[in-house]
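As you look at this complex, bear in mind that one protein chain is not there, while each of the others sits in place.
Entry: chain A
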Amino acid sequence: MTHTTVAPDDKRDVRRANKVAASDRSKAENRLGMRLVAPAIFLMLLVTAFPMLRALYLSVFNYSLTAPDDREFVGLSNYWTALTDSLFWETTLNTVFIMVVTVAVELVIGFAFAMVMHRVIFARGIIRTSILIPYGIITVVSGFAWQFAFSNNNGFVNEWLPFVEDGFNWFGQYGSAMAAIMVSEIWKTTPFMSLLLLAGLAQVSEDMLEAAKVDGATWWQRLWKVILPNMRSAIMVAVLFRALDAYRIFDNIYVMTAGAQGTESISFLTYRQVIEQFQLGIGSALSVLLFLSVLLIAFLIVKIFRVDLAAARQEG
């Protein structure tokens, strides 16, 4: 009798003890985890969140570093000034234009590169090493390389392109200057795109491709029905990263045209307001607008690809 009554108690105690120990352990684990990530969180907040909040604060002042004592609260008028200024919309449009064209071109070329790299059996190391070179090179240096390449007195572009007259000044007008900027951007970042797409390609099952082939699907059908749908997440990541990166475009423009011929980007406008003209109030308002538009773009891209994903599921 005693034996049977005591034993469950014992068991319960053991269980309780285990439970206490487990929750102690998980508490300790929780504490350790938080302690280990604390420096990272602290630093990330310090270098981005804090300055961003400060920008938010400064953006409601009329504040110029050339006359710091005249700082004056002006509410949302800096935003109003920016949003009603044609320059703001011109630079935003430029930036969107650059983003859309470069990402679209890079997606096509990057995918072609990824297909080649996926199938290539010889010289893999050489190709992979070379493709990292544009990725690793300083953007400013690639800007210079292309600026000199398009230059009308020492470049090779005019000489090599049969349909361009010698002495044509690429940086003399809007259209061709933008084209030159986009070429340098595309050259530098296509490798990154193609490496991400290559990783996506590796996840497409060979069996499925083989099955489609046996069923008589043409190369084109296999591409659209098997390869691309299976790479959707890799494509989304690549497009998202590149689009946001392209929207911040600054280095190339600074080096190649310095904003001449109306080639300024929104980052460039912000930089000029703050660093060259010391207009911290309006510059901060531009910073906030720039940040908001990046969030909007990220949201839109995620949204667009999700819609696609749902549609694909319904099809299947």
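Note that in this section contacts are C-beta pairs under 8 Å (C-beta built on N, C-alpha and C of every residue); 3 or more make two chains touch, one makes a residue touch a chain; residues count from 1.
Everything below uses one rule, namely that contacts and distances are computed from a predicted model.
Comparing "Carbohydrate ABC transporter permease", "SRPBCC family protein", "Phosphoribosylformylglycinamidine synthase subunit PurQ" or "2-oxoisovalerate dehydrogenase" against the UniProt entry of the hidden chain yields the protein name "Carbohydrate ABC transporter permease".
Summary of contacts with the chain left out: across A:Val60, A:Ala82, A:Ile98 or A:Ile131, the touching residue is A:Ile131.
In the full complex, chain A touches the omitted chain through residues 26, 29-34, 36-37, 39-41, 43-48, 51-52, 54-55, 58, 65, 112-113, 115-117, 119-120, 122-123, 125-142, 144-149, 151, 153-156, 158-159, 166, 171, 187, 190-192, 195-196, 198-200, 203, 233-234, 237-238, 241, 244, 247-248, 250-251, 254-258, 260, 267, 270-271, 273-275, 280, 283-284, 286-288, 290-291, 294-295, 298.
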